[in-house]
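Contents: one structure, followed by commentary.
The other protein chains are all here in position, but one chain of the complex has been omitted.
Letters A, B, C, D and E mark the chains as written, and numbering starts fresh at 1 in each.
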């Protein structure tokens, strides 16, 4: 089976930089895969596409060098299974608010007897290889999103879930849950981010997080985060377009034009 | 944030006339938006498309003047959230059979602390504006479908749900639930429609309903309905095609050819 | 090979009523095919889709009872060939302004030695059957559009083209070419329509025409037209939507709202 | 309403041979429908497409002679309803592990009062006919998948579910659940297959099963299976491509190249 | 008819800043339209999509404030007509190498008697309005691309073409034609750009040009260019992604990573 280079990279102790795809374009997906990222996540939760298109986007990501991941939209095991069948080499699952959620998530990613994934590897046989089914369970990465007060309360139990490879913080939802506006993390959100990194690392689980921009991403690396995502595709494009148009017009872009306080 | 003109219209005391999109065509979606309707609903429950296409259809509706709504296919908060992220300015939720259903539905449409909607406004930032996240909760409309005997039984509690803006009757499903064939409402269905309008209006919640045709729609306006949908796109087209072909052939179209007893 | 029921109908002396598809929806295409029309034309010239989608629309039309035709966007033989490969049982070719144009058009529809169509029957083998290639030349219908002063000047030669099955008038383009505004035909356009019907019929070639509505279509049948198209899909839908919305609001739709003076 | 020819065939005592569609191509779907199969199943669980595309694939299957079925991805009644609205003449539901699952599945396929299917027949009115809603309940086929130890344990109760037309074995998932590798059935899996056929037949419920290839399919017919699916589309194509490429290169294809031990 | 705000802007003497769409995404198209550009061009020549998708992209651009233009892939009048029918408010035509080319291009954009555009306004009636056909000829903008030595040789005659609104330089193709590598303009390419601006301005025709980046765009404004396009979507995104990834990794992006020497 094809090696999971993201797992390999994380195993080696390095920090991984991730791209985040919200656009319904296979061309753009491939552009991101060739864009210097170690991995690109097809975001089925807030991305502007459905499950059918996600299959094509995973295919497009895998035409370039980045490891293809997917963020599923909910805990539905049928969707998680399909994304894996389509060749995702890892799943980032939103709103894992308890150890029970985490265990159910991991089970959705594993074949019996470890889990409940249904057999039908489809495109996995192409991207992974003819021995996909034998090695999928130890190849595919599982990241549980920590993005609520509830998850923080059960954090130690969540990270102790057998088969869980990492946690991934959704700082904007976490902020809202903690009563704070989305944006670059400060105060209780920053404290939570520090604690999550420490607890996950101590448990041998990789901490990852979405970030508003590169500055925040570097800050998160300092905190011990091992997978950082410095904004999504449209957030990066909007900022760059605003800057470029403003430069042609001879002034600086405003925050409203750049529109990236949250990374979106 | 861009004003919700449908909310404004309903607030002003006027009756709103709605279109209903079941066709997987962005061109036709835009045609409906320019067709004189106050609002057009992208029907993900019985429409012949999936969630990915619904995103494009919402985009196409918003290229014209009608306010874009969506009917979600089920109570799944992940789908409701995605439709809002895609720029729907209101959700019509099927089969709200209890006050608990209604409360869960409203929570799916609201950010914390009012609800559980996940942050990632995506296309909402384009259609709504840069301040989308701040104002979405008070802008987005919530309509709970009343379409079963169970819903009738819990009607007073449903309309009392905080944050619920309206109810919307599915007369065909309601008829089936009451043991009557779908079609223009009579008997117990008509009585239920009268009661729903009265109860909703008394509670300060707007009553709306799908209608078989314009005649029924006017009848419903007489009953106090404030949002009426005189048939879906294909029902209207089938009737018009049948009439036109028959006119060329020199006879009148039959009911079977027109096929619109239920508005579909 | 599957019989061309439109050819059979025209051979029998009957008048054929046609639908006209401009919408990029396979569902709507099938609705038209079941809508009582004898044939439905996939309009690649002004329809809001490209060649790839036209393939799917031909497939959708052929799921119902109407005979699938296509209007090609230009004289390009490669596009004509692809539409035939996709199962079109006839081609309506725009802007056939001379006998040379007509001969080239017919050649694009026929295999050697009669023409230059390239071999690769693809979906024709499904819709037509395993013996498609043997019988395609005598099955597929060829309609040359007469829609300019130049075409009128060469009309007798055009209709004498071997292998040409019919002519089809584009009354709006013809009007513009004759210096008249598009719309229901009068004056020089009506005279031209009379002459075309007579000349085509005398030459044993079926006359057909696009029409603004059913009234014009009946008028054209009186003139001898054998294939009449009473407006396109969107023209019919816009009129019906305008009527229905106006009926709900309690007034009559205006011409501007109905917007079908030209059948579009 | 259009007859369900698969139901008719099974009623007649004959064995039905099914195709299995995992490819996101309407053209290929139609090819399978014309390929000699009695029925073709659009596989939404492991097929490389989403719900929107499934609608188009059902349309494409119904353009040919095979009866269109769909395998839903989960027990979600909203998805089952949409597939039926799109013209599926039967549903194969995965992971029916208990009589309760079976009853819920059947209810999702039936209108009130028998079930909970929502009214909105859409494309069903085209493929089925104007009287679709009246006859859908007795026309549409329901197949519950038996593919776990739990299902085997509750088998007698499952097959006794009122309204259930058949069971359908997923031999690969069943094998995994029984601790055996996927592939041509032997040992406990073969014993389970024997028992399922016997129990289902005794209860008047048709047994069906997915098969790795034609040899297994014939073996299953010997066991009493009435609906057999000799591999999916890609499994068949991969084997044929491997054979053909090897033949050109002058050697025999290897198992790894053919890659069809499981029928995928 | 809806005003062409780009024409209005250019008429007012202002400089217009344009976006350039090469990505097959309606979401991204709308993002560009809201991105601060005065106009966005759907590039059918080098964009990674076909004509059918271009229709949807024009629709998406027109959901935001930027004026929708299209670059056609060749001189084919059928494609130009379709793009206008789809609501493009201007066409940028590649490789206009002679006055004859320019005259043919303008004729393809105008209805008879001024030109040869075929009647069938389709989506133009939505975006433009019910009186589209009456005013389209004076509303739609025509830009002829100057991108070869031949075009330079016939420049004075090209800019004198009646009905031509502007010229638009393709600096990379022009460079190749002059024997120079693509990139930021210098030497003979820069001299040609200076001459084109002067000759066009003198003839009352607006000069426009594609630019490698904002610096070149400002340089071109200094030369008198009135429509400048500071790179295409992917060029901007690739640069921004390279910068951001490098920033996270703690170094500067290299030219190879940024990959925008030509604006692509």
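One rule holds for everything that comes next: contacts are C-beta pairs under 8 Å (C-beta built on N, C-alpha and C of every residue); 3 or more make two chains touch, one makes a residue touch a chain.
Not measured: the values here are computed from a predicted model.
The undisplayed chain touches these shown chains across the complete complex, A, C, D, E.
Checked against the full complex, the one of D:35, D:183 or D:224 touching the unshown chain is D:35. The residue touching the chain not shown here, chosen from C:14, C:100 or C:130, is C:130. Against the chain not shown here, chain E presents residues 22, 24, 43, 45-53, 73-74, 76, 94-95, 147, 170, 172-173, 176-177, 179, 182, 234, 256, 259, 262, 264. On the side of chain A, touch with the chain left out of the figure occurs at residues 26-27, 30-31, 34, 55-56, 59-60, 62-64, 122-123, 126-127. Hidden from this view is one chain, which touches chain D at 17, 19, 22-28, 31-32, 35-37, 48, 213-215, 217-218, 221, 228, 230-231, 233-234, 236-242, 244-250, 253, 257.
The definition used in the following text is that only the chains that are shown with their structure count from here on.
Contact with both chain B and chain C is made by D, E.
Greatest centre-to-centre distance from chain A is found for C, with centres as Cα means. Two copies of one sequence, chain A and chain D, touch each other mainly through non-matching residues, since under half of the numbers at the interface are common to both. Note on A-B: its contact pairs, compared by residue number with those of B-C, A-D or B-E, agree for more than half at A-D. Computed from the mean C-alpha positions, the centre of chain A lies at a distance of 37 Å from the centre of chain E. Once the centre of each chain is set as its mean CA position, chain A and chain C turn out to be 52 Å apart. Among the residues of chain E, those in touch with two or more other chains are 26-27, 31, 55, 122-123. Under the stated contact rule, the graph of chain-to-chain touches falls outside the line, ring, star and complete shapes. By the document's touch criterion, interfaces exist between A-B, A-D, A-E, B-C, B-D, B-E, C-D, C-E.
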